[in-house]
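There's a structure below that I have some questions on.
Left out: one protein chain. Kept in place: all the others.
So, chain A:
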Amino acid sequence: MASPSEADVNVSHVEKKKKRPVRYWQGTEGKTKDDNKTEGQPEQQKRQQNRIKKKRKRDEQPDGGKKVISGKSDPFPGPPPIPKDKLEKFKRKGKIQKPLQHHYKLKDIITRSEEASEMAQKQAARFDLLLPEDAGFLEGDEDEDTCMISQEDIADAVDITSGAKHFNLKLCQFGPYRLDYSRTGRHLLLGGRRGHVACVDWQSKQLMCELNVMESVNDVKWLHTEHMFAVAQKKWLHIYDSNGIELHCIRKFNDVLRMQFLPYHFLLATASATGFLQYLDVSIGKEVAAICTKTGRLDVMCQNPHNAVIHLGHPNGTVTLWSPNQKEALVKMLCHQGGVRSVTVDKTGTYMVTSGMDKKMKVFDIRAFKPLRSYFLPTGASCLSLSQRGLLSAATGDIVQVYRDVWSTPVTKPYMAHRVRGSVWGLGFCPFEDVLGVGHGEGFTSMLVPGAGEPNFDGLDTNPYRSAKQRQEWEVKALLEKIQPELITLDPSELGYVDRANFEQRHQDRVEALGFDPLGKEKFVPKHKKKGRSSAAGIERRKRQVAHEDQRDVIRKTVEDRMKLEEERNRMKEKKAALSGKRSALDRFKK
């Protein structure tokens, strides 16, 4: 086919081709041709073998470690082992199921990412050893009960700076007080029932601002920084800055009784006396959702810090879980026989502790929605609060009790107890400190509770020692990665899973979004024929010709299948009949 041109048939001036480089499969050829090479090769081979031997030797060494010049081998070869519980602590998710063999690219990606995450987990677990601080503790001597140790004794026993963290603010004029610590634990916000609002840098005891709003105050809450706080007043929700200047009066939010701030979503959730649960996006100042819970006055509220779901307690003994994306409660749990007085959820989002009018305090596992423990308190707990390390404080009348390990072991007596003056109104552990703040009728008490706070903070997230510049940086970063309220679900890691929605589900979503079915078949419209040939009967006839066309095939097929089956059955019957053709003696009894 190919016709070489005449020119290159008799071309003789082609340059002599260069010698082709020797390839590995031509090894034997090269040996016979080249004498030099034959001499060189065995030596090379020998060297190579030696190298392999050496390598093998190194591998075979029992410790596998490097030889030191002195000849001694490393007694602890390899990286130090990591305790299993440490590794478990830093585990973020389970292993992904490996895909089938033919998805080799996906498999490769998954293997790599798994390796990387495992490495990160190991590194984090190793780094855990280097954390500078240890958690606090309180141990009594023999036959000494820790709950009998008074606050004064503890304050005397510890160093001066820690001792100074136990103090009383006598504010008997405008009480009782609600309180809130900022996320870094540096700042304290106090709100008296009769209108007194004060924010304090409580560690240096510096008063940042103090004002009287001349209205009753239901709740106070810090917003994302210590420069803004929200006050739920008699009628409306107000936002002040740290100088006490009123920034906003939000009239959409009325009769607010309780508030929760979701720091990663920049949402302020409020529960009102009219039964409304409202969400305010504080970064853009817009109401995100307003849900009518239809359950009456809402004065028991807490958030799940793990998944930003709001828990509401109701007078009929139920606790309901809410997200801003749904008009109905995500979950309704019947927790108590009387009304629910207080709810709190631990940091990991595993346990919920509730107390009710039936004088019981119950612990629930809110991943499985199952009760774990139930305790009877003689006077019942009016306020509950959980610390970062899982200590539970409960206010019973004017006594504040602190419990340890309420979910793992049945507790018989409190870890600590303290009596304050006047009944307790607000209770809160200070983050990253061993301090419990108690707001009561006669003011505010700061209690020392050893072992309450997380000893090591993360400087990029919540840094109590951050400078103004660092705070500004953090604020910008945090606002940039503000999580949208649509992502609030019961399982916060849901976004990381593979979407296994099948075609039907996806199609259904599409139909819902579009308002019509894009894949739906168009209805047959007969062509209009002229000259009177498009009579109503004719149109109907034409319609009937194509009616159920798509179903006809299916029907035909099923009919054919059925016929085939019938035939088969008949044949089998005949066969059987043929086999059992001989009459037995007992056949005469057959009907």
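Everything below uses one rule, namely that a contact is a pair of C-beta atoms (placed from the backbone, for glycine too) under 8 Å apart; a residue touches a chain by one contact, two chains touch by 3 or more; residues count from 1.
We take it that contacts and distances are computed from a predicted model.
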{"item": "Among \"serine C-palmitoyltransferase\", \"Proteasome subunit beta\", \"Trafficking protein particle complex subunit 8\" or \"DDB1- and CUL4-associated factor 13\", the UniProt name of the subunit that does not appear here", "value": "\"DDB1- and CUL4-associated factor 13\""}
{"item": "Residue touching the undisplayed chain, where the options are A:90, A:167 or A:236", "value": "A:90"}
{"item": "Residue among A:206, A:408 or A:456 touching the omitted chain", "value": "A:456"}
{"item": "Full-complex contact with the absent chain, from A:70, A:97 or A:161", "value": "A:161"}
{"item": "Absent-chain contact - pick from A:85, A:143, A:481 or A:522", "value": "A:481"}
{"item": "Sole contact to the chain not displayed, among A:144, A:405 or A:574", "value": "A:144"}
{"item": "Options A:248, A:347, A:421 or A:507, residue touching the unrepresented chain", "value": "A:347"}
{"item": "Residues of chain A (touch criterion as defined above) contacting the omitted chain", "value": "1-5, 7-9, 11, 13-15, 17, 89-92, 124, 127-128, 131-141, 144, 149, 153-154, 157-159, 161-162, 165, 264, 305-308, 347-348, 432-434, 448, 450, 453-465, 467, 469-470, 480-484, 487, 492-496"}
